[in-house]
Every structure is written in C-alpha cells, then in structure tokens.
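Contents: one structure, followed by commentary.
Then we have subunit A:
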Amino acid sequence: MKYLLETEKLSAGYGAMEVFWDLSLTFEAGRTTTIVGPNGAGKSTFLKTLMGLIEPRAGDIRFKGQSYVKEPTWNRINDGLVMIPEGRLLFSDLSVEENLIMGAYPKKTRKSMEKNRDHVFQLFPRLKERRNQEAGTLSGGEAQMLAIGRGLMEEPEICLVDEPSLGLSPVMTNEIFSIFRELKEDKMTIVLVEQNTNQALKIADHVYLMQAGKVTLSEPREAVDLQRLEDLYFARTA
Partner candidate 1 sequence: ANFVIGEHTPLSGKLARVGTGSHRGVMTGIKVLNDKYAGQHTFELKTIDDESSPAKAVSAVEKLASEGVIAFSGGYASGVIGPASEAANKANIPYITFGGVATALSQRGHEGFFRINSAAGYGKALVGLVDEMALKSVSIAYSNKEATHKMAGYIEKKLNEKGLKVSTHEYDAHVKDFKSIVNKIKLRDRSEAIVMVGYESEYVGILRAAKLLKPDVKAMIGVWSLATGKMAKEFPDLMENVYGTAMLPFPVSFNSPKQKLFYEAFKTNFKDEPSYLEQFGYVQTRLLGEAIVRAFDKNELNLKGIADELRKTDEETISGRVRFDEHGDNPEFVQRVGQHQKGKIPLVWPASSKTGEKVFPGTPWQ
Partner candidate 2 sequence: MLKVENLSVNFGGVRALQDVSFEVQTHEVLGLVGPNGAGKTTSFNVLSGTVRPTAGSVTYEGHDILKSSMHQRVTFGIGRTFQIPQPMHELSVRENLIVAQRFGRPDGKVKQERIDEILESVNLLHKAEADAATELALTERKALEVAKALATEPTLLMLDEVLAGLETTSKKLFMQTLKNIREKYSLSMIVIEHDIETIMNMCDRVVVFNFGKVIADGDPEETFRNPEVVRSYTGEVPA
C-alpha cells in the first residue's frame, strides 16, 4: 500500500452537469497535499465526493487499499477519513460547545473528548469565551474556527480541508496555518484546498492544480514555482 488514499478515474457532477471526470489522484500517508485551482474548478465537489457526500458517476476511491465508493460517509469517518468543510456546515442551533462535542462522535474519539475540547479551546480562546452561544449566531470567522476545531475533535488520520482561511483575519490565518504545520509534524495526512496559494504552498509536500474538472499539474512542492502556477491560472482566465 503505497498511498493512504487514491482515486482512479473518478467522475462526479450535479444533475446533467459533469463537474470533473477521470480524476486519478494519490495522497501519501503523513504528507500534505495541496489542491489549488480557479473558482468553480470542482475542488469542493472533489472533496465531497471523497467523503461520499456526493455519489461518484464512475471510477474508484481507495482508502488503505480498500475500495471505498460504496462505503457510506459515516464509515469513512470512523476509519479516520475526516473533512473540514468550506462555508459553515455547522449545527447552527446547537451551542458552540455541543458542536465540538459532536466532533467526538466517532467511537474511538469519545474517550479523549474532554482533552481534545480543551485543546481546541486553547487554540481558539474565542470559542471558549462563546462556548454557550448558538453556533448559528457566530461571526463568519468564528464559525470557521468552530468548523476547524470540530474537525480536529474527530482525531483524523487523514484530514481534507476546504478553504480553511476563508473569512479569517490575517492574524488568525497565520494561526491556522501554524496549527496545520504542527499537525503535519505530528504525521497527520492532510489534503488542503486553498486559495491562499502563498501560504498553502509553504506547508505542502505535493501540489495539484485543478482546472475545469481536470488536473493540469501534479508536482512535488520543490518543483513548483509560484509564478508559473499563477501563469497557468491566468492561462484559463485570459
């Protein structure tokens, strides 16, 4: 088993529209892979498909060598495949603390729930301050922190992260990336989708560029040149 997670000729879409097709990507254990790409390229859709929130049209997903396409989302979570979604897929009428507690739903994480919660509170003191506030009334940035915190409560083995810096202040963005850097050092496998290319590349081991439903570049971080990447982006928009 070379790769922790891989896809083979994966296709998915909504209704009559095909968003991406024949995607074969690989994610190595313990490493951080960054997927960048213009808006609407299908990055979020790809992550959701990996999680089983969207049913693929064709192709295969393999986790630890096992085919995963038929596996329901909740089993993937229990196996350690976790996603921190973009936007706010929060439990908006539950309190901040309850949201975090729900992150510890997978059986193996329940024991360490309190420890993890305190850790998250330490990372995001604002959440601790607002632990009894309804999640739906949080500010945009606070909600983002909560989504990240809740994801960490799930003790991921591999974590798919969709635009974590969205709506965060510059200080907070730095904070987030240093958290991911630490996780990476703790050997967590990370798949990061991010528009903040600059920051994202700093922690990446491997980079994919996704454009209009296709991977147009796949290179180890060392080989990627920021300028070239931007040019490639531009090639589409021009």
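In the analysis below, a contact is a pair of C-beta atoms (placed from the backbone, for glycine too) under 8 Å apart; a residue touches a chain by one contact, two chains touch by 3 or more; residues count from 1.
Selection rule, in plain terms: all candidates are chains of the complex that A comes from, given by their letters.
The structure displayed is predicted, hence computed values, not measured ones.
Within this complex, the numbered candidate that touches subunit A among 1 or 2 is 2. Those residues of subunit A that touch candidate 2 in the complex are listed here as 14-15, 17, 36-40, 44, 86-88, 126, 130, 133, 137-142, 144-145, 163, 166-174, 195, 197, 230, 233-234, 237.
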